[in-house]
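Apart from one protein chain that is not included, each protein chain of the complex appears where it belongs.
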Amino acid sequence: MEANVCSVPMKVGFPLPEKVSRESWPGGTIVRVKETELGGKGIVVIAGPCAVESREQLFATARSVMAGGAKILRGGAFKPRSSPYNFQGLGEEGLKLLREVSSDTGLPVVTEVMDTRQIELVSQYADILQIGSRNMQNYPLLKEAGMSRKPVLLKRGMMATIEEYLLAAEYILNQGNDKVILCERGIRTFETSTRNTLDLSAVPMLKQLTHLPVIVDPSHGTGLRWMVPSMAKAAIAAGADGLIMEVHNDPEQALCDGQQSLSLDEFSLLMTELRKIAIAVDRMIL
Amino acid sequence: MEANVCSVPMKVGFPLPEKVSRESWPGGTIVRVKETELGGKGIVVIAGPCAVESREQLFATARSVMAGGAKILRGGAFKPRSSPYNFQGLGEEGLKLLREVSSDTGLPVVTEVMDTRQIELVSQYADILQIGSRNMQNYPLLKEAGMSRKPVLLKRGMMATIEEYLLAAEYILNQGNDKVILCERGIRTFETSTRNTLDLSAVPMLKQLTHLPVIVDPSHGTGLRWMVPSMAKAAIAAGADGLIMEVHNDPEQALCDGQQSLSLDEFSLLMTELRKIAIAVDRMIL
Amino acid sequence: MEANVCSVPMKVGFPLPEKVSRESWPGGTIVRVKETELGGKGIVVIAGPCAVESREQLFATARSVMAGGAKILRGGAFKPRSSPYNFQGLGEEGLKLLREVSSDTGLPVVTEVMDTRQIELVSQYADILQIGSRNMQNYPLLKEAGMSRKPVLLKRGMMATIEEYLLAAEYILNQGNDKVILCERGIRTFETSTRNTLDLSAVPMLKQLTHLPVIVDPSHGTGLRWMVPSMAKAAIAAGADGLIMEVHNDPEQALCDGQQSLSLDEFSLLMTELRKIAIAVDRMIL
Partner (left out) sequence: MEANVCSVPMKVGFPLPEKVSRESWPGGTIVRVKETELGGKGIVVIAGPCAVESREQLFATARSVMAGGAKILRGGAFKPRSSPYNFQGLGEEGLKLLREVSSDTGLPVVTEVMDTRQIELVSQYADILQIGSRNMQNYPLLKEAGMSRKPVLLKRGMMATIEEYLLAAEYILNQGNDKVILCERGIRTFETSTRNTLDLSAVPMLKQLTHLPVIVDPSHGTGLRWMVPSMAKAAIAAGADGLIMEVHNDPEQALCDGQQSLSLDEFSLLMTELRKIAIAVDRMIL
């Protein structure tokens, strides 16, 4: 998987935490979610709406992204929003819709958990627990997720160094849960033309330093729908094990992040292009 | 060339300067350097050492990168170094060596100009004038380069927004020289595990906003030799029109930037992989 | 309190959330903690160790900072540490020690709460609930603190814009708790010679935009013990309503943040200097 890596010994300026270090598991961790494997030769695409809004929206989007080749469905029921006056998600009702769609389509679902008190509830409905950027250093939440048996999708904080990110993952592994998926989703810089600056160099860096699977979120990473395809392709060329993308059946009407969501057609078209890139780096889209 | 771009109208929060704006030349500018065209369907690879060190070093590297498929040779004669006590380049002697190698191999050469007083001299030897990151807002230098008839490779400042970058290019075009090549080479962020943070989202952003060719420098963008291949591939997948990379016949002994220079073999191997990515995005390495 | 502010109308590029906006309470909120008032003409100094380590350490430090003029005692019982292998705090035992010292000295205490499940417990022991930088956008925690009747010291996230910071405070006010104290504690930038970059311009900016009291943490803001006095003085000159500083009876042996903690003598000397600055800006240290 690291065919491009030169043979020069790699040095970083910090000690690697023991359990996440690649040395502790050189072959690389494979996280299994139902029949899908993250971290192997196959590349996994996770897609779905920013937020679960309604039964109709979720079913339409889920069926379409599955037809396009997505293997896991994303959708937020509890939404971390900068303003208290923005839509905060449907809560448990959203979780139930996710479960229902999952049963219907067979797609596993990933959804965010924001509070230690939600982990038990969310675990009843979700196949993967997502810990969002704003909570990357929410240590009680990391510990609680570490005590769960569910796979955890841990997003990089928007101002977290690679070292801090690995230490955050170590909190989870240290509780006995090694089913952790890392996700680069853009960091905060001085640049304002994009929502965040997608740091694709984090992909080869993380692949070198840790045995955990690494995926990329080009939707939050750019904040711009038209830029998602370019960056999705770049992510795979850089060596990512997967992608997580926002797709909506009607982006203009989305209650959340519509400007960065692909339409169903755009997603389908993109998948075709991604397959070519995957082959060019000797992998394949699952 | 922008096959991936969604049809959503693009808005940025700043007015585009007139001459660099894509609207002023929707088809895209092609910069011709001898027989090589930058900005067309073909992707151009520029390679060579950080600094010209000796006749032997330059010839060995030039012949090897040409054999590998590079179309333009890079090499610094005047070097902008953070410390006054570091190697500052061979100066005019370096320029002469570049010319000699160029005559011998047929490869056009690009080299940096740091001072308005050097432009006339450098123009006698170089095919492309490079303006480095630290001088992106050196307005007298931009104006002087604009009065030259030479193509200009203008690197993005490590602290420059996309808006400022386009305005810097406008300084050159405004003097009547539209042969400007843009180059993303990494921006400065809080992250320290890489030398800079390569902002690949700048590629689709610049391709949308301006008609100028856009290339990427993964060597400075990462500062890490082993990471160059991953990011070079990602750059092409993101839509770059070319790459500029540091290659040295003996990286361990390089007087400058050895830790980010590819060896001759690594470069050759990488070129093979890049060709596959180019095909996957419906382009080709020239 | 805003004597220095020019009469030019102030515009920022974002809408101010309603409840934190200065317009909603032009006179300025005063947060009362026992007999101490934050947000009035008097300047309040909060001091104490990074972490509660032992009865002896806490008593020695508390008595000394009280003698020096501190009005509120700080000390962490639950510590958010980057690594799971670092000292995580004494937990409830630490809270009990804080209560005991508070009863003995009469100093109110502020301590951090990291988890929604801790709020009830911590509220039994603390006079002010601190929400740390890493949790500034932990919305469930903000809401829960908003439902509490305790004053809340909300630290600015190290990656938070002024707009996001005000929105985070709005989450608390929106639940009915307007006893919120804001605290600039350094933001993350490219500079590495200091731990963070203390953004003192946040002080006049926040004082203009909101009615809430604004204090400064020069200990985390610089990470360097010898730099704390300069920045503490600058903070008061910039218009801060208070300071929170780390002080330890034996900084060299501290289990946490010793390199940024003042010794007892240094604190006492600094207080003398701070009184002079306060007078120069027509205020006083309480």
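Each chain carries a letter (A, B and C) given by its place in the written order, and its residues are counted from 1.
The working rule: a contact is a pair of C-beta atoms (placed from the backbone, for glycine too) under 8 Å apart; a residue touches a chain by one contact, two chains touch by 3 or more.
Quick caveat, the model's predicted, so the values are computed rather than measured.
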Residue of B:E37, B:E100, B:D115 or B:D250 touching the missing chain in the full complex: B:D115
Contact residue for the chain not shown (choose from C:V113, C:M159 or C:V247): C:M159
Residue in contact with the excluded chain [from C:S123, C:Q175, C:S230 or C:S268]: C:S230
In chain A, positions touching the absent partner: 159, 188-190, 192
Where the unshown chain meets chain B, residue by residue: 17, 80-85, 114-118, 134-135, 137-141, 143, 158-159, 163-164, 167, 170-171, 174, 188
For chain C, the residues touching the chain missing from this view: 4-8, 10, 12-14, 159, 161-163, 187, 189-194, 197-201, 203-205, 208, 221-222, 224-231, 233-239, 262-263, 266, 270, 273, 276-277, 279-281
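Throughout what follows, only the chains that are shown with their structure count from here on.
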Degree value of the rotation bringing chain A onto chain C, based on Cα positions, nearest 5: 180
From chain C, the most remote chain by mean C-alpha position: B
Rounded Å distance, chain A centre to chain B centre (Cα mean): 33
Distance between the centres, which are taken as Cα means, of chain C and chain B, whole angstrom: 47
Overlap residues in chain A, where contacts from two or more other chains coincide: 159, 163
